[in-house]
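With one protein chain withheld, the remaining protein chains of the complex are depicted in position.
First chain written, first letter: the chains are A and B, and each begins at residue 1.
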Amino acid sequence: MPVLASAGGDTFAVLPALVLVPAVGALLVAVLPRRRPELLKLVAVATSMVVAGMSAWLLVAFDVGRGADMQFVFRQTWIADLGVQWLLAVDGISLFLVALTGVLFPIALLAVDPGHDDRAYFAWMLLLEAGVMGVFCALDLMLFFLCFEVVLVPMYFLIGRWGHADRAYAATKFFLFTMAGSALMLVGILALAFLHADATGGGLTFDLVELAEAQSLGTATARWVFLSFALAFAVKVPIFPLHTWLPDAHTEASTAGSVILAGVLLKLGTYGFLRFGLYLFPEASHHFAPVFLTLGLVGIIYGAVVATMQHDLKRLVAYSSVAHLGFIVLGTFALNTEGIEGGLLQMVNHGVSTAALFLLVGMIYERRHTRQIDELGGLQKAAPVMAAMFTVVMLSSIGLPGLNGFVGEFLVLVGTFNAHRWLAVAATGGVILAALYLLWAYQRVFHGPADGGNAEMRDLNLREGLVMAPLLALIVAMGIYPKPVIERMEPAVDALVAHVEAHVDGFHESTSRFGADIAVDSGEGHDADAGVGHDSDGVGDDH
Amino acid sequence: MVDLVWLIPAFPLAGFLILTFGGRRLGEPGAGWLATGAMAGSFLATVGVFLEMSGRDGHDRRSVTTLFEWVPAGDLTVDVGFLADPLSLTMCLFITGVGALIHLYSIGYMHGDGGFRRFFAYLNLFAFAMLMLVLGDNLLITFLGWEGVGACSYLLISFWFTDEANASAGKKAFITNRIGDWGFMVAIFMTFSTFGSIAYVDVLDTTATGTVATSTATFIAVMLFVGAIGKSAQFPLYLWLPDAMAGPTPVSALIHAATMVTSGIYLLTRVNPIIADAADWVPTLIAWTGAGTALFAATIAVAQRDIKKVLAYSTISQLGYMFLAVGCGAYVAAVFHMVTHAFFKALLFLGSGSVIHGMDGDQDMAHYGGLRRLMPITAGTFVIGWLAIAGVPPFAGFWSKDEILAFAWNENPLLWLVGLVTAVLTAFYMTRLVILTFFGRRRYADPRPDEVEAAWASATAAADAAVAAASAAVDAATADAEARGDDLTALEAVVAARDAHEQAVAARDGILAAAGARPEVEAIALEGAPDVGPVVDGLPEAVSSRADHHPHESPWTMVLPLVVLAALSVLGGLVQLPFAASTRRLEHWLEPTLFGNEVHLSLQGGTLWVLAVVAVAGGAVGILVAVLAYLKRRVDYRVFERPILAEAWRLDRRVADFMGGPGRVGFEATANFDSSVVDGAVNGVATMVRSEAGLLRRFHNGLVRTYAAGIGVGAVGLVVWFLSRTSF
Partner (left out) sequence: MVVTTSWYLALAAVLFSMGAVGLLVRRNPLIMIMCVELMLNAVNLTFVSLGSDLGDLGGQLSVFFVLVVAASEVVVGLAVIVAIMRRRQGATADDLSVLRG
């Protein structure tokens, strides 16, 4: 059970700093003169670098041994009468999402120049970073909701002012859709807090850990409240059929907007399911798991099929995000360690590789001023370095072992297989489709003869190469050696699964046990179907 | 030394890294030599490990070297580790050995290509992945190598990517492989679910000493089989291999003949305890799939004109033999054939590459012929390869194929029959290939059917033009004569013009008649050069330039590997001679990895001799018929080269039609569903809100009196309501 220990950097309150520094940076940028875009960019990049540095420090200072505990806790009362606090902490689950945010924002800021209204752009970006950090670190429900909604506003402007042709429609759609989904979540939060206060007779509190450990809602009530939360997260993830805001938002946003949207914002939903869905409502999660598993499977297949038929390269990548996030949802609701870890790992992996993909597509757009696949072709001849990078990122997205995408995908499928066999068998078919649409797109864009503008396209310059390098390095490194990431996640995930097991009658984590199906000594193999593994008296060594 | 087994894949990996990040300075032959050196280093390391391992006792010949922990998640712990045992070392020996030779060959073959460095980088990366596949100590490392070779295959097939067909072939290969990978992944999940581990040591030992539930073992075995047929191009996942010939020939030799395609058989051999515990129909399925594919592919190879396509279908066919062996429980025979096949198929592919190189990229055998004096070493080594694959004793192929046929007879005589027919066809089409390429008359200078057509067409056009000109001349002369009255010279000119016109018409009629009566140009002109008759001068430039340019022998970097491989094809049979227990070296060597699952041949020596003689006789028949058809020209070769065979039973076209037709329609329908229905619902909500708002807007007409009326009515209503609720 997660313990709110004040650990690690006992002197330096790093988490509030992670939230406040970008906010202050945004303010600073807002007051700087408008006519000095280089200065504005410098301040913005510097701020995000400071945040990146702090999140790197967080990674290092994180105590692996106590990964299940909430570390770096910061607690400050905010609205005493309502029990709302500034409560920030990280554990194994949120640690890497914080790090991902810290890494992606400087890259997004460095890679792309807004072109106009620089001051507002940088201010919004930094404000967005502050909001996202708040979401990942918040352990108070009101604070979480506040930050969850706050991130919508900068994103709306980022899409609406610096996007492409249809940006107004896309931005409005994104904002309204997401907000409509999360409107009910507020009701759910209040219901949870008030009902808890009634049940315990104590004061009103929005502290996540307290609420989750107390489990004071009745089963039916908990299910309704869970649904209200789930709706908000389902729109954010996005889960089929609430996904249609995503292609428009991704396609019409500028490159940096797409990078942040795909790399970070989508994870708010999946993180929400883990931290708030499973933790607060274990029984409801277990009850509704089949629904979400099915929807995840549908997302995997459907997203891939629709992606295949897209003519716009960016839209294709957007639909591929739907497919990838389907895997994450699948892993989350497998409700076992491997599945959830796979889902978490995929959150980070997807963030890195899709960000890289959007950056590359943005580079192509910047040179060729088109995203239509029909107008591109034969680019590998003109830009071999870009083609090589695209190949690596594409193979990561396809899930080639040795690159980061594979480990997460594999764990998700292993976990799902242990829990729901045939779902996993069907979901594995998604890997075929992933290869189909990505390779076909790559062939149409990079292979073949080059003509006209395609033949004269220039290759990557130094800045672009420097921006892509850390992402590529992460892709390879996390594929070869994911162990440090996994071992930091594992205690927290184990604790979460144990929490679900404890609060759901008759539910045991489905995993494999050595010897479940084997009769070692005699030759009488019982012809029982290899059932979903249950705790058997392990024969032989437990490996 | 065994602890240094990680050196084996490390060398090619280092080669890849150096070539990718620092190779620009190496330039042309340097990059190739570096890559070849890496492979040679890998081979030496393999030999070192092999020598040490063979010095050990039989039961001791297994060593697991773990490098680091890869995925420790929950109950699943996967290490990056290497399992050095007889099976993996056998694979490594021929992968690194043949691989090194092919690297050396490529230095000559890829000379002058703009992507020289990139080619060798990919080739080294492929070698790394392949070695990881065979050396991995658990299913996931094998899968890493499995997908890695798939990716490298994709990169190398589409190496000359500016040609759309090459790019498409690469994509097709990857996706077809992926279908097999689906099966492999599901098998890994089931294995983990059952055993709690996916390390070979755990899984195989447990299965071998205990008993796994039949249904579980069947499931795992079938799923691994699905993976295997994807990678080893068996029916129905074979469609990618012929297209993969679009890649450079060394790629075809290394990947699509000797190494990658054998991964499936390696995998099935590795998990033989699981197959043993599976239901009885599983090995039967494997055997019949192999036999069926072998026959199927052999029928297609008979009618192919592209030399590489013949070899591609031949590879599919030989892989079918290996699957047949696995299905009959003859794992040793399968590995044996894998090794000999690596030798002679690589030899054949490299030889064909040498021929293609000498013929400046032409792959159509109709244009070959009589090359043996122009490329003697290539021809000589190729002949050895031919004899090996045709199953002529004492070359390597005979011993391995014969062993498989013996086990097939042991299992089911029908399987043996299919194998025999395939062997006959194999001998036939390989002899056909050799004759068409190296023997007979030289056809490279012949005009080709389309060129002849063009010549006749231009001649006819010229004749028509001449007639038109002549009639124009007649008209001019007649007009001139009329203008000048009865001038004698003018009249004579008219007569002359008329004569000329008649001559032109006669000439044209002559040409038309000749064109109508001319014999059809043969596809393969075995008898003699096509008689073009009067239009000889109309033939395009290309014909004469071809006549001047003679095919030539290849440089030593290409020829040396051919010689080495030829020697191996001769001597390769020595590892497993069936005469006595002591000569069955391969069997003894592989024994610890087979857990006693090798089927015991219950045939007597006499039966074996009869089977061998029948097989050799069958091969002789095949060779004889091909000689009669193509060399002696006593039989019309068109009897064998049916169009449906040339079109590979039209299956590929049906699949392509389906994917482009109903497949595409289905996908498009889904995409349209998304944009119109799902998104339409969202937009529909917005539209609905807007229209509702439009309705409600009517209340706001801006007139104070309406508002006042509303207030009045509301006030009255409130009063009434309150009054009605109070009792007076």
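Following the convention adopted for this analysis, a residue touches a chain if its C-beta (ideal position, glycine included) is under 8 Å from a C-beta of that chain, and two chains touch if they have at least 3 such contacts.
Keep in mind that this is a model prediction, so the values were computed, not measured.
*Asks:* Identify the visible chains that the left-out chain touches across the whole complex.
*Replies:* B
*Asks:* Of the residues B:Arg25, B:His59, B:Arg373 or B:Arg697, which one touches the chain left out of the display?
*Replies:* B:Arg697
*Asks:* Of B:Ala165, B:Ala457 or B:Ala708, which sits in contact with the chain we cannot see?
*Replies:* From the options B:Ala165, B:Ala457 or B:Ala708, the contact with the absent chain belongs to B:Ala708.
*Asks:* By the contact definition given up top, give the residues of subunit B that touch the hidden chain.
*Replies:* These residues touch the chain not displayed: 697, 699-705, 708-709, 712.
Simple rule for what comes next: only the chains that are shown with their structure count from here on.
*Asks:* Counting only Cα atoms for the centres, state how far subunit A is from subunit B in Å.
*Replies:* So the centroids are 39 Å from each other.
*Asks:* Can you list the subunit A residues touching subunit B in their complex?
*Replies:* 173, 177, 240-241, 243-245, 302, 305-306, 308-310, 336-338, 341-342, 378, 380-381, 391, 395, 400-402, 406-407, 410-411, 413-415, 417-418, 421, 424-425, 428-429, 431-432, 435-436, 439-440, 442-443, 446-450, 480-483, 486-487, 490, 494, 511-530, 532-533, 538, 540, 542-543
*Asks:* Along subunit B, where are the residues that touch subunit A in the complex?
*Replies:* 68-77, 140, 143-144, 147-148, 151, 154-155, 158, 161-164, 166-168, 170-171, 174-175, 178-179, 181-182, 185-186, 188-190, 192-197, 199, 202, 206-207, 209-216, 219, 277, 667-668, 670-671, 674, 678-679, 681-682
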